[in-house]
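First, the structure itself, so that you have it in front of you.
Heads up, one of the protein chains got dropped from this complex, but the rest are sitting where they should.
The letters A, B, C and D name the chains in turn, as written, and every chain counts its residues from 1.
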Amino acid sequence: MVPVLHFRKGKPGDAPGVEYDEIRKLPSENIPVYVSCIDYSPEQTLFQDIDDLDDFLARHRPEWSSVRWINVDGLSNMKVIHALAAKYQLHPLAVEDLLHIPERPKVESIGGSDSELQARLFIIARMLQLKNGELQNEQISIFLGHKTVLTFQESHGDVWDPIRKRIQTKGSRVRLNDASFLVYTLLDALVDHFFPILEHYGDRLEEIEDLVLSDPQRSTIRVIHKIKRELLLLRRAAWPMREVISILQREPHECMGDVARVYMRDIYDHIVQIIDIIETYRELASDLTETYMSCLSNRMSEVMKVLTIIGTIFIPLTFLAGVYGMNFRYFPELDLQWAYPAFWGICLAVSVAMLFAFHRRGWL
Amino acid sequence: MVPVLHFRKGKPGDAPGVEYDEIRKLPSENIPVYVSCIDYSPEQTLFQDIDDLDDFLARHRPEWSSVRWINVDGLSNMKVIHALAAKYQLHPLAVEDLLHIPERPKVESIGGSDSELQARLFIIARMLQLKNGELQNEQISIFLGHKTVLTFQESHGDVWDPIRKRIQTKGSRVRLNDASFLVYTLLDALVDHFFPILEHYGDRLEEIEDLVLSDPQRSTIRVIHKIKRELLLLRRAAWPMREVISILQREPHECMGDVARVYMRDIYDHIVQIIDIIETYRELASDLTETYMSCLSNRMSEVMKVLTIIGTIFIPLTFLAGVYGMNFRYFPELDLQWAYPAFWGICLAVSVAMLFAFHRRGWL
Amino acid sequence: MVPVLHFRKGKPGDAPGVEYDEIRKLPSENIPVYVSCIDYSPEQTLFQDIDDLDDFLARHRPEWSSVRWINVDGLSNMKVIHALAAKYQLHPLAVEDLLHIPERPKVESIGGSDSELQARLFIIARMLQLKNGELQNEQISIFLGHKTVLTFQESHGDVWDPIRKRIQTKGSRVRLNDASFLVYTLLDALVDHFFPILEHYGDRLEEIEDLVLSDPQRSTIRVIHKIKRELLLLRRAAWPMREVISILQREPHECMGDVARVYMRDIYDHIVQIIDIIETYRELASDLTETYMSCLSNRMSEVMKVLTIIGTIFIPLTFLAGVYGMNFRYFPELDLQWAYPAFWGICLAVSVAMLFAFHRRGWL
Amino acid sequence: MVPVLHFRKGKPGDAPGVEYDEIRKLPSENIPVYVSCIDYSPEQTLFQDIDDLDDFLARHRPEWSSVRWINVDGLSNMKVIHALAAKYQLHPLAVEDLLHIPERPKVESIGGSDSELQARLFIIARMLQLKNGELQNEQISIFLGHKTVLTFQESHGDVWDPIRKRIQTKGSRVRLNDASFLVYTLLDALVDHFFPILEHYGDRLEEIEDLVLSDPQRSTIRVIHKIKRELLLLRRAAWPMREVISILQREPHECMGDVARVYMRDIYDHIVQIIDIIETYRELASDLTETYMSCLSNRMSEVMKVLTIIGTIFIPLTFLAGVYGMNFRYFPELDLQWAYPAFWGICLAVSVAMLFAFHRRGWL
Partner (left out) sequence: MVPVLHFRKGKPGDAPGVEYDEIRKLPSENIPVYVSCIDYSPEQTLFQDIDDLDDFLARHRPEWSSVRWINVDGLSNMKVIHALAAKYQLHPLAVEDLLHIPERPKVESIGGSDSELQARLFIIARMLQLKNGELQNEQISIFLGHKTVLTFQESHGDVWDPIRKRIQTKGSRVRLNDASFLVYTLLDALVDHFFPILEHYGDRLEEIEDLVLSDPQRSTIRVIHKIKRELLLLRRAAWPMREVISILQREPHECMGDVARVYMRDIYDHIVQIIDIIETYRELASDLTETYMSCLSNRMSEVMKVLTIIGTIFIPLTFLAGVYGMNFRYFPELDLQWAYPAFWGICLAVSVAMLFAFHRRGWL
């Protein structure tokens, strides 16, 4: 449940933006960082795992390569970040956003033909995964250049393996298209991963619904509360993604190809549908809380009814029994022979009258 | 209640869009698929049920035919989809949307005079039907070309039989107009089918209202919960339909005739009225939950009142009876001759005083 | 309470729009239909009740007549509708809307100088009246031509008698102006009739408020529920009226005179104020439900408190009395001479201690 | 609490707009009407209380007068209204709005250089005052001409005395500027008077908050209800004022000077801040209702707990005492010597066990 409530941020008042020289001074942690590079063209592909980044960056890319995709898993090694930022001229503010987690999903167009900076599209997205029923939420930063795509992930392991396989498949659409189409494919995979998560929540909502309607437990409210909280997180991830896709689809940019832009419309439809479903689920969860409360009240009023029925029948009778248990010396009824059966007769009459009254009020 | 919570989707990370060749490779199920074709012009009509699709597609349409409407019931036979997609040059993304269920209602304009693709309007709509009190929700995909309309349904059986009859009627407006007017007529029938459904929910809301106000049962909350859930589904179907109709009415497209566009305004008015009624029903259902809770509280406080009145009258009297049942040796009252009648006198006095106090507080 | 929940509509799938010939075939009912015609110019007026419509339509209007207003009460006689639709060239879709009830208030501009159709403004409005405390809701259809106004009402009796009187008054503003000013005057009367209705609801809300705050009854929640429901209906009538007036005021049309357009601003202000008041009333009614629930809880907790106080005082004492009513042979206290007074002493002490404890907790 | 719920309006169907001649025919009441006139220029001022209006209007204004401000207190004397409306050519619709109370705050620009009517700005505003803790709500109508300002109030006594004093002060900004600056100053005073009212409600909300959190009473819910209702009224007064100021600041008008327009921005900031605070207060009041309900529930569950603890301890013991009070002839325990102490032992054990169980559940 942590992700809604926790985030870390640079110390307030720190200089905004991170210059190339400053990156190197940032503390590096000892968590290993994986860098991999994929070059491809319609005819050829080359997959490399990079250990010596400096050496790799010094060499030129193969001439046949029409798209180069460099993926970095882990943000702890500042030397790696620095080397890539310097090589590909990443904007200081973008590098800052890349390192600060969590950043809101967004897209920024940097530089271009009328600027001294090289044209780049900088995209921050969220990768949601369901691991053992727990929602995993990772930040993905994507830089798109004319022929290069850089992706940065928080940790190893992602949802892009089917894409890697498709790149290897000769004649696949991603092979035939440009770098922006690769970015489209990556984003499409991220957005499509919302669906199994939604399905998971749909199933859980149905289970809870059954529980609430048939047998509301004390713990049910906690489960509802938890699901509401997680849907809140999902919504916070989905809404800005919609903005990101909407901007990518709407606003032209020299790095963004026409084909990719047309296909973006498809992701847009999906993310709108996702938001739709999330909002529907949130309303359902709210309804469930209300229904749960009603069921509780129902049950309590039933409990009360039982107590009341038992109580109102026996309390007067107990009083009567108490009366004839008194030890007054002058107590005429006690000596009557038919007194005891009469007592039972009165008890029976009172009980029947009470039950009849309850029945008329619809309590039975 | 399934439709709100369940949906199936391609595996995340799959290639987006479905190419003609890929369609053939998709798994086909053994559910039969019905294809029918209607050709008509102001003078003539031809209704065919098509068994051999390849043969049918190979032949040219009759020259007199001004509009051809091909309807496919069932999406399980990939060969059929492939043959039609190839023949009528359907866009891969559109074919993907057609196959993936449920897709959000939407309209997409594809190709046109300044594109190498042929002009098509691709519309996804929802067909809602009430069968045995259960809401049926089917996805309808419509392709509109210059002289051709293709419709794809999930299963056999639809709401368009009155339209087929009108096509057979010489001089009917649909006979006299073009393909886009047929699409208008189809959409109009889909939208008009919301009204009996709304009427059904209106009736049920009134029944529930009577129940809540006169005799709230334990099960009432479940019925309210169920109707809220179904109204949520209705709303999710109606809102995007509004967008679809709004786009069709507003944005010109070369396949959309002027007459059809004018008539679209009429559907638009209906769908706005439908949304209006749905929202009103949703507010009514919310009010009913609140009123139900109030009635429950009311009833419970009444139950409590009865217990309290009986309890507070008899508890002190029972104590008194207990007192005179004690076995102390030195107990002066026991020997008094008027003690027993006096006891009853006290009981009567206490009861009357209590009842008077309750009456003054308005509890009786 | 019916109007929110019920409506009738043509069978879904019916042909949209009603052609002149089709009108005649629609089933006519035997309810009488009243048609009246008023011709006026600044100098002259002529009021006619029309029995023979065909004869009337065949004759030309008097030359001096600057505005002709034909009013039809009742929509059941299809011959009348057909005759007028044919004579004044009413659009099929407009005739359909006119016959289908309820239609959402709307305004449509038909034809004009660049069209082969004659310029018409077609307006659907609602006439709300309060009859014996029940809200009456009637649909009014208005056609405005250059010099002619046609109005259709569901039944006999309307709110326009003061207008008829003003037409008879020489020099009144309506006499001096054109047909569109008459439409303005008619709409103004419809909108102004919301105010006494609002006043009625304002008074009822105040009564309920007094009831809730001073003496909430079981039945109060039903009254609140009913008023909420009727305000919902009022809102559904007022919002589209706002749109209608807003369009009339904003968008120029060749049948709409300048003077009438300026005066429309005045109706617009009124309808905005009406919506304002309705929303305020709705929030008040919501607040009342909440307050009612709080008062109920309050009352119940008071009931519980009485039971608890009585119970907690007497239950221990009853136990004590029971103890000394036991029949053990070896029971030393029973033989003590001061045991009985001591028992009363203990009872008194326990009671006082309890009462003091309750007092400290603020329960008394 | 009256102002939210009551208003009076002309009879529906009345002719809209009030012509000069009609004004005179309207019924006048006997409540005295105060008319005062202030003329000023940077050099000179003249304050007059006008008794004979006709005489006053016949005379020309002094030549040195750069601004004339005529203020009317009371709307009951139709002769006064008529004389001013005729003299200053007030539009019939404006006169109607002026007389009908309450009208929604609004601004209307009438006439101008391209119209035959003289340019006027007609403003309806609200003057809120707090008198003895009761909210007073008065309608103010302002007509702005080129060199003249007319103000109409419902009754005597206003918030403008500081402005009158400033007009008398030589060199004050209002003296140096034109008529539109005077209107700005008047509106500024009206808007600034919201602040002490807000402060009053802020204080009351704090008191209620203390009450709710420390010692919720039965009457507290009424106080919360009352404050919610009054905040609703405040909001209804503030929102249209925002529109009025926004239009005055945005839309140029020939009577509105540049300096006044710049200063309007300042009022606009204030009214936005006021609305902000009102909305915050409303949310606070809503939160208070919820918190109050929680506190009630809390308290009730505490009451129940006491009853339950006492009850569950003593009910079994009372039963036991009852058992040994039975009169069976063959009753072995009664003859045991240690039976009576054993009884007390059992009672003690049961009590301790119960208390321990309650303690473990956290009820003590």
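Observations on the model:
Criterion: contacts are C-beta pairs under 8 Å (C-beta built on N, C-alpha and C of every residue); 3 or more make two chains touch, one makes a residue touch a chain.
This is a predicted model, so every value here is computed, not measured.
Listed residues D:D54, D:E134 or D:D203: the one in touch with the omitted chain is D:D203. Mapped onto subunit D, the footprint of the missing chain covers residues 159-163, 166, 172-174, 185, 188-189, 192-193, 195-196, 199, 202-203, 205-206, 209, 213, 262-263, 265-266, 269, 272-273, 276-277, 280, 283-284, 287, 290-291, 293-295, 297-298, 300-302, 304-305, 307-308, 311-312, 315-316, 318-319, 322-323, 325-332, 362-363. By the touch criterion stated above, the residues of subunit A touching the omitted chain are 4-7, 9-17, 19, 93, 96-97, 103-104, 106, 108, 215, 218, 221-222, 224-225, 228-229, 232, 236, 289, 292-293, 296-297, 299-300, 303-304, 306-307, 310-311, 314-315, 317-318, 321-322, 324-327, 331, 333-340, 343.
Keep in mind that, in the parts below, only the chains that are shown with their structure count from here on.
Measuring from the averaged C-alpha position of subunit B to that of subunit D gives a distance of 43 Å. The distance from the centre of subunit B to the centre of subunit C, with each centre set as the mean of the Cα atoms, comes to 26 Å. Contact with two or more other chains is made by residues 325 of subunit D.
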